[in-house]
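Missing here: one protein chain of the complex. Every other protein chain is in place.
Moving on to subunit A:
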Amino acid sequence: MRHDHLLSAGQLTREDIEAVLDRAADFADDPGLVGDRHADRLLALCFFEPSTRTKMSFDTAMKRIGGDTVDMGSVESSSVKKGESLADTVRVIEGYADGIVLRHPSEGAAKLASQFVDVPVVNAGDGAGQHPSQTLLDLYTIRERAGLDDLTIGIMGDLKYGRTVHSLASALTNFDARMHFISPESLRLPRGVQFDLHDAGARLREHTDLDEVLGELDVLYVTRIQRERFPDENEYQQVAGEYQIDAETLERARDDLTVMHPLPRVDEIAPDVDATDHAAYFAQAHNGVPVRMALLDELLREDGGDDR
């Protein structure tokens, strides 16, 4: 992979993905592998909306590859609150750090940031847009559990605003994957995402009912349906229950079904699933560190990345 920035999953080829995942597997086996290549290098963590996990995951990964991080802190306590533009903020931070990890509530924020700075920008979630580093760890988990070829995957929940879903679906077009999207009508995939999937020749179907496809799936990727997306509570209550799973639901699934979730979950996966062999979501979260180590190692190296 030789990209300046990681803005969306659509920019990743199969080769890029496999290189990062292979490297991540090496780091998972031997975290000391990278040596001190990134000593004295700083990664700026710019989180314009809270995300303890993703931030800690990047923080840990950067420190594990020998570098360090600087943290913008919460938006409430920063100058951003005073109305400074994102473009100005990142231009200032560029002077402090060798790379920027950006989480922002607006779609396209990382793309905009990338146009104003020369250091690599990693999109750690832009509104309802994209979350490509999450996708890399999702793919790592899928590869370990089910393989990435001849894969039948169900993606369920809030597909409209779910940035992890948009990135994952886009990346899966590189592989031999049959995708089933399961959601309420009002939370279907946005047409921009559909456009890309069709453009890439993806095999996909949409459903409102999990039972239509549950028995065929290798992987079920569950996301949260957010209460605040619904104008009235009744409407939310009507759909939400349809998209919650428990151990009983999974009795209708294949024995080797893998259940994933980008976390945090609320009530879409009942705790009784945790103890089953289906549950992969905590392992999935742990995989974030080696995957982000591999990603940062690649993006931050100064030698053009050809000495592997």
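A few notes on this one:
The working rule: a residue touches a chain if its C-beta (ideal position, glycine included) is under 8 Å from a C-beta of that chain, and two chains touch if they have at least 3 such contacts; residues count from 1.
The rule we apply is simple: contacts and distances are computed from a predicted model.
Considering only "APC family permease", "Aspartate carbamoyltransferase regulatory chain", "Multisubunit Na+/H+ antiporter MnhC subunit" or "Ech hydrogenase subunit C", the record for the omitted chain gives "Aspartate carbamoyltransferase regulatory chain", by its UniProt protein name.
Considering the whole complex, the residue from A:L112, A:L187 or A:I225 that touches the absent chain is A:L112.
Note on the undisplayed chain: of the listed residues A:A128, A:L168, A:L210 or A:L295, the one touching it is A:A128. The missing chain lies against subunit A, touching residues 85-87, 104-109, 111-112, 115, 126-129, 190-193, 195-196.
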